[in-house]
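First, the structure itself, so that you have it in front of you.
Left out: one protein chain. Kept in place: all the others.
We just call them A and B in the order they show up, numbering each chain from 1.
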Amino acid sequence: MKRLLIVPLFAATQFSMPVSAHAEEWTYTDGSGATITLNEVPTRLITSAVAAAALIPLGIRPVGIFANSVAEENKPLIGLDLTGIEMVGTAFNEIDIEKVAALEPDLVVAEFYPINQAWAGGKAVTGEGSPLRNLAPVTGPAQADSIVTLIEDYEELATSLGADLSAPQISADKAEFERARDAFRVAVAAKPNLTALAVWAGIDALHVAAPEGAAELMDLRSWGLDIITPETANDRGYWETVSWEQSDKYQPDLILIDNRIATNRENAFAQPTWTAMKAAEQGAVGEWPAFWLRNYTSYAAELDKLTAAVTAADENLVEE
Amino acid sequence: MTVLAGSDGIHAIRRSLAARRRRVTVILLVALLVAITASLYFGDYPVAPADIVRSLLSPVTGDVNKGVDFIVLSVRLPRTVLAILTGIAFALSGAIFQTLLRNPLASPDIIGISHGASAAAVVCIVVLGISGIGVSLGALAGALATALAIYGLAWRGGVTAYRIVLVGIGMAAIMSAVISYLFTRARLNEVQEALAWLVGSLNAASLNNIIPLAAALAVLTPATIYLVRGLDVMQLGDDAAMALGNRVEWTRLGLILVAVGHAAFATAAVGPVAFVAFVSGPIARFLLAGAGGGFLQSALVGATVMLGSDMVAQHALPATQLPVGVVTGIFGAGFLLWLLAASSREGRVA
Partner (left out) sequence: MASTVRTYVGNQQRMLGLGLVGLVLIVTTVGFLSVTVGARAIPLAEVWTALTAFDPNSTDHRIVWDLRLPRTLIGLLVGAALGLSGAVLQGATRNPLADTSILGIHAGAAVFVVIGIAVFGIGQLSAYVWLAFMGAGAAMVVVYSIASLGREGATPVKLALVGAALTAALSSVVSAVLLTSPRTLDELRFWQVGSLAGRDMSILIQVWPFLAFGVVLALRTARMLDGLSMGEDVARSLGQNVPLSRGVAGLAAVVLAGAATAAAGPIAFVGLTVPHVARAVTGPNYRWILPYSMLLAPILLLGADVIGRVIAPPGEVQVGIVTAALGAPFFIALVRRRKLAAL
């Protein structure tokens, strides 16, 4: 086979041919449903920021990370040891393809969005026909309606890549998460009447999250927390945008504010009608780790904060 | 009193103007060649100059080195070619509009055409959840539909340049409002996707987007050359052009269509890269200093600006790569500001 212009370089691609029997073949079925087969287990990975946040604690260290900001500002990456890992992209949809080529990657790991049937990271990075795809195949789990499921998908991928999930640190992390989750369950069970509302407080409107659009909210709900579903999640099923004049439309016992940005909390507290919600007036305001959790350690830390917020809240603040 | 120059004098002036045109063209060609060479040479993956030449010739000679060939033939060459083609297309589009409408503000990125393409693309990304080639097709359709709407709405027994510009600004406002609204109603990752498209990037350069653009230019550019001959008449003003009747109206419509075509195909390939359409014409006119011509030189300026900006975007910041559209704005604007300041010092009116 002769290809003139686009030559796959350091690795075989999805289209790789059958291999000789004695090679240690690697096969993985990804979130898009495609199965990838490589001649040998890939060791040099380029990953997205969230994939790195999932894989590094499982003992799989990528050689390069592409993110949509510098590492210090990237919520999923904060707190991880990134020494020796190159940042090969710090703007959305941009990647330094020559730096990636020099790293000689075997595999690219990102996440698949089932909703628009596309890989995360921007179309110039992970889309069909991108230069990155000519260097290594793109794979990874699909975004699920549970962070726990997503972490388990990553565990499966990590195992296939040679991770030992029984290593002491990894099992300790998981045990810590299970302790935090059980504590959360107990706290929620103690308050059967408690209702919660997850919000993003904008400067000109209050955005009420639909739990169905956020995997971690679905987890919390499955552990017993009663999260209010907005009446009409008109913004593509993820949010209901509510005028600040209508901020008392929902009356939860506990409010959870998106904690990706610190100023979100300040914005909320600055609104004159923020306290039209009784929970806000009583200070029953916790944090919602929106969309960024990818490993047991950070999940456990966030769960402990949520448990404290649930314990402090008054389940009968608002009568049904 | 005006002194009529003798025919010798006129010939001498014509000769000196033609010489100036040639000089400017040669200088611009050299600048573009330098930019092309630099674009093929610089990169984070070190490749020796001799290797670059060998790589470029490898399809002919069969002398293959996979690692280097990937960098040169699959990364740097497509990127360079796409930068040149889009630079030419944006520059011609802007130069035609600015000349036709006799207003330096009348480039497609001000009078609504880029906005139409952008709004259509954002609708595709944010509302319809489309990505990839669908977005480009949507942008193409958006640009053409907006242009037709502007022309149709400006038509009242004929169009005037003034009405086209004003209607275009109205359309631009509507389209910008659509984009802003969708930005406040979408998920953050969709907004990022849309913003990345709006800024414009050469990141995905490959034969997939080079071939359609090259084909479009192969049709549109000769059409431009043919139609531009009718342009001198229109420079006289709307009233004079009107007096000359229908033929002028058709020429004008034809020019608008080819200008829109240039902008639309370039936008579909790389997104609405800022300011190349706006700045190329004025830079070329400044260099020519009244020596006539302008379209060829504008195209050369556009290609050089695009290529130079992309290199800055790739290599200026050590750890961050930015899309080309970020730099064209800064680069093009800086150059235009410098020209304006320089020409002011010399007492010339820009």
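FYI, a contact is a pair of C-beta atoms (placed from the backbone, for glycine too) under 8 Å apart; a residue touches a chain by one contact, two chains touch by 3 or more.
Because the structure is predicted, anything quoted here is derived from the model rather than measured.
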item: Visible chains in contact with the missing one; value: A, B
item: Sole residue of A:S160, A:N267 or A:T311 that reaches the chain not shown, by the stated touch rule; value: A:N267
item: Of A:Q246, A:Q282 or A:T311, the one touching the omitted chain in the full complex; value: A:Q246
item: Touch criterion as defined above, residue of B:N65, B:N103 or B:N208 at the omitted chain; value: B:N103
item: Residue touching the undisplayed chain, where the options are B:V47, B:A196, B:V258 or B:L296; value: B:A196
item: Residue ranges of chain B at the interface with the undisplayed chain; value: 103-105, 110, 153-154, 156, 160, 162-163, 165-167, 169-171, 173-174, 176-177, 180-181, 183-184, 188, 191-192, 195-196, 198-199, 274-275, 278-279, 282, 320, 322-323, 325-330, 332-334, 336-337, 340-341, 343-347, 349-350
item: For chain A, the residues touching the chain missing from this view; value: 68-70, 73, 90-94, 202-205, 234, 240-246, 248-249, 260-264, 266-267, 270-273, 276
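As a convention for this text, only the chains that are shown with their structure count from here on.
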item: Contact footprint of chain A on chain B as seen in their complex; value: 43-45, 59, 64, 66-67, 69-71, 73-75, 127, 129-132, 135, 185-187, 189, 192-193, 195-196, 201, 203-208, 314, 319-323
item: Residue ranges of chain A touching chain B (in the complex, touch as defined); value: 4-7, 9-10, 68, 70, 87, 89-99, 101-102, 115-116, 118, 120, 122-125, 127-131, 134-135, 235-236, 238, 241
